[in-house]
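Following: one structure in structure tokens, then a few remarks.
Only one protein chain is missing; all other protein chains are in place.
Naming follows writing order (A and B), and every chain is counted from residue 1.
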Amino acid sequence: MLIKKSAAPGNASRQLPGPVARHLGATMDRRAFLRRSGLGAGAGVLAAQLPYNLIGSADAANPGAQSATGGEEVRRTVCTHCSVGCAIDAIVKNGVWVRQEPVFDSPINLGAHCAKGASVREHGHGEHRLKYPMKLVDGKYQKISWEQAINEVGDRLLKIRAESGPDAVYWIGSSKHSNEQAYLMRKFVSFFGTNNMDHQARICHSTTVAGVANTWGYGAMTNSYNDMQNARAMLFIGSNAAEAHPVSLLHILHAKETGAKMIVVDPRFTRTAAKADYYARIRSGTDIPFIWGMLYHIFENGWEDREYIRQRVYGLDKVREEVMKWTPDKVLEVTGIAEEQVYTIAEMLAKNKPSTVVWCMGQTQHTVGNGNVRAMCILQLVLGNVGVSGGGTNIFRGHDNVQGATDVGPNPDSLPGYYGLATGSWQHWCRVWGVDYEWVKSRYASEELMTKSGITVSRWIDGVLENPADIDQPGNLRAVVYWGHAPNSQTRGAEMVEAMKKLDTLVVIDPYPSATASMAAMVRKDGVYLLPAATQFETSGSATASNRSLQWREKVIEPLFESKPDQTIMYAFARKFGFADELVKNIKLVKDKQGWDEPEPEDILREINRGTWTIGYTGQSPERLKLHMQNMHTFDVKTLRAHGGPCDGDYFGLPWPCYGNPELKHPGTPNLYDTSKHVMEGGGNFRANFGVEKDGVSLLAEDGSASKGAELQMGYPEFDDVLLKKLGWWDELTDAEKAAAEGRNWKTDLSGGIIRVAMQNHGMHPFGNAKARALVWNFPDPVPLHREPIYSPRPDLVDKYPTHEDKMKFWRLPTLYKTLQDKVRDISKEYPLIMTSGRLVEYEGGGEETRSNPWLAELQQEMFAEVNPKDANDAGFRNGDYIWVESPTKARLKVRAQVTQRVAPGTVFLPFHFSGWWQGRDMLEFYPEGAAPIVRGEAVNTATTYGYDSVTMMQETKTTLCRVSKA
Amino acid sequence: MARMKFLCDAERCIECNGCVTACKNEHEVPWGVNRRRVVTINDGVPGERSMSVACMHCSDAPCIAVCPTNVIYHTEEGVVLHDKDGCIGCGYCFYACPFGAPQFPNGPAAFGARGKMDKCTFCAGGPEENHSDAEFEKYGRNRLAQGKLPLCAEMCSTKALLAGDAAELSDIFRERALRRGKGFEAWGWMTAYGKDKEEAK
């Protein structure tokens, strides 16, 4: 029986009918009245309508516009929790963020969000935020004023700088900074006088950036989430996109629905695997043998794209030699994947083209990370899948702006735009900054230290703890500034607290106290400062999503409590350090509500535009980006291109490279190296970045491989003034451009004239047209080789596939490989299980921010370890028991057992977002009062072991060893 | 006339809890109350499937049938709502509901009504003035009256969860099913048609 609420037909009016209204006496009990009105047929609608309609008639005349009523404003921003870049409409009323609405117009997420994105409004509550500057006094955090904080921290850092040189201070920036903040930070730390700075990209995709850039030019995702809709097959290896990049699955599952084959290779049967057509379980850390195993079948069956290889790939013969050693039996022995499975996957990729590959930290965070990613690139080159819509290497980045911070932010080995640290690069940027090169040089301890890569964030603890005689810089680190970075994302946590103990000064600048605050208070009595930074919703700026699209965030609310945007804090410290004027030479200052000076984000972006020619961060003016944000609905979801409207012809977010001045109106590049398009339509080819020949063999692409419409259909080197003159195109420059371009190349010509002439007039790519390098001769393993992890479960394979030799001066530090591997060769007898880590959908990164959000915290309330039933039974515990997970460092983690077949026997998986417990003990008392995250648990990295990539110093987190026992 | 329904596409749901969080966000649902939940079967093994479940807004709603105070009702669009003022928190609906949808908040903070039943409202508020503070405090926001659909579905990361007029949802779903060109992976397929096949194995 259906019960319909009674409603008078035709009585849609909210007016109270006269007779009933008269009955509304003051004596009448409200509930009784309401109940009665429920019975009185015909009087239904009048019931609960007192007080009368809150919404004025002006709005009522405009149906659907209700969210804009009552002083509500809509601010468009972008989720800060991963690199997908989902747009959000924030509804703000009287300065309070009251609602969050989906942005169906966004071509990236079409309104969709995962749990993290659906929760961002909680930032507007921020109950567990760091509310004001604090200082550790006698083991407890005490409130101090901003003035005191800037003065004390500034004095301490200046003192260290005077005593031990600028390289004694280590700056850890953030992939959660906007492009403008990240860029300003690189400049800020340079003016402090050191390259000792880094951010999350080091421990997330540094191996990708180095490996992929050295293969074909740019170290970034080649295509886009959207473009995966064009794929016919997709291989996920070392990526759990369903949890790490949930909204990407919108495009991926759509592609699957329209016939694409989805393949997952992973040590865990992940939620991504649950959606796949095909799954294979691999032993952690054996990606190269698996990829070579696939290539073995591809070569055997002639599935390679010969013409593509001939035109566009260098050095494949050497790779083939190595590949053919990986016969199916060897692949099975090392990876655990049977021949039939390897063959099936290879065939699926080869016969369903275009096929794409996706990888994340499962590939990158290994001692052979750079080899893993290059092997993936080679696979795609062999199949002719790069520079093709639906193909490419879709490298999903992590943080919302890790791509941008990598591109223009605080990297220890490069100035913004991957310019490197050579003197010429410094001179280029000094011209952009409007400062004297000699002055910047004088800020550094020496020219040698100015041009030498700094210590990486993965190793800062060794910068503190290492014997000073063995460090490749004047002395140990004495101060560390954690500016938007979690400590529990770096390995060897047990040693980290030792390093924290030894420091002179430790500074945290973050919206949350972060695990740094509690770890430090656990081992120190003083010398720790916490400064509250604003979130990205409390300032404005641009962020670069994984697909290289830039999106502009409007400021949603004023900074909560006493927090300040990072650029404001940077400027305040610059004043203290005495280089404020140099820092903002070309940047306008605006006053905030408290009278502080804030460098304006728009102006910072304009400065980025003026200098970052290498990777085409030059065309994305704030005006163009804002126009895109307001006209999202005009962009096509599959191609990301605008059809009509004010952004006609542009790709959404002007994905870099967006070459030339904004006036050149380059549309951005949706898929890198795509020769089927004209360069002014986002087309391109592989970059000529490694010379024109090697050992007598040309590195330039073969004839017929240039991008569509290029005047010279052949390989050619990158453009500079000389080439322009040789080609007879010099006079196409204006006089002003000539003056700026003389003696320069396309990367350092500040007028953009060389780029304009090459691209617009002749359809040529300013970075030249070369072959991709299957053989990266400048890396330790020119052809990627399998090397067992340092802590390997297989001593027999360690003998066959040993790691590298130790390195003495590597990113300023001695780095162990072989000696350590030999020492622990048989340690798997005591620690028989592989320990690996990964993401959960509800949390991000170190997790303090998301674990402070009640809507998310409620969903994952405890740290756990996934253990196979066999291992659980062998160790004598059950699902839900507390267990100890102990690693060879002797650190022990007390976690809940989740007994599941998701992991194979012999593998233990732990999520890496937890912190706030230390080897069985809750660290609540060490947090500033009221600012501890709601959910606390053991950090997996408390127990992780030593091991670093041989090119980038990426930490090994995915393959180490452990044992488990009932707690 | 629209007949409001949810539809969760198990081929798409990735257990990301976006829907659960969207609901918390939109209605300021307190800790411990879950108007929506994601359930997973075969967790961690092939055949793993997830489904997002809330009040199903049943046509012949058992909760309406059993409520001793008769405060649960159907709206014209088929949404099952209830009047918290008349709710005595007995939990009879909890017994009757096949999906565990009714929730019993604990503590005064919960929608200002200690112990009163709370459940998914299809984002349609409740028997208070549309958009009034009283409605928001007791029932959460009224999106339907704004011409919008449930936020959980509108924000679903993969558009697995759909909400709206049943006829229109089936159009959307039918298109997907056709594209997939296969059926046996779909939720319930094996139960409905797969018996013999399975037994024959």
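In this section, a residue touches a chain if its C-beta (ideal position, glycine included) is under 8 Å from a C-beta of that chain, and two chains touch if they have at least 3 such contacts.
The rule is short, and it goes like this: contacts and distances are computed from a predicted model.
When the listed names "Lipoprotein", "Spermidine/putrescine import ATP-binding protein PotA", "Electron transfer flavoprotein small subunit" or "2-oxoisovalerate dehydrogenase subunit alpha" are checked against UniProt, the chain not shown comes out as "Lipoprotein". Considering the whole complex, the residue from A:Ile144, A:Leu250 or A:Ile615 that touches the absent chain is A:Leu250.
The chain not shown here is touched by just one of A:Ser119, A:Gln229 or A:Asn685, and that residue is A:Gln229.
Interface note: of B:Cys8, B:Cys120 or B:Ala163, the residue touching the hidden chain in the full complex is B:Ala163. Mapped onto subunit B, the interface with the missing chain covers residues 2, 65-66, 68-73, 75-77, 81-83, 85-86, 88, 92, 124-131, 142, 144-149, 153-154, 156, 159, 162-165, 168-169, 172, 175-176. On the side of subunit A, touch with the chain left out of the figure occurs at residues 1, 3, 5-7, 12-14, 23, 25, 27-29, 32-40, 44-49, 53, 55, 57, 59-66, 104, 107, 110-111, 229, 250, 254, 637-638.
Keep in mind that, in the parts below, only the chains that are shown with their structure count from here on.
Centroids built from CA atoms put subunit B at 34 Å from subunit A. Note for the complex: subunit A touches subunit B at residues 1-5, 7, 31, 34-35, 47-55, 63-64, 66-67, 99-100, 102, 104, 110-119, 121-122, 242-243, 246-247, 249-250, 253, 257-259, 269, 271, 274-275, 279, 841-842, 854-856, 858-859, 866, 900-902. Here subunit B touches subunit A in the complex through residues 11-12, 14-22, 24-26, 31-32, 43-46, 48-49, 59-60, 64-65, 72-76, 85-86, 127-132, 134, 141, 146-147, 151, 154-159, 176, 179-180, going by the rule given at the top.
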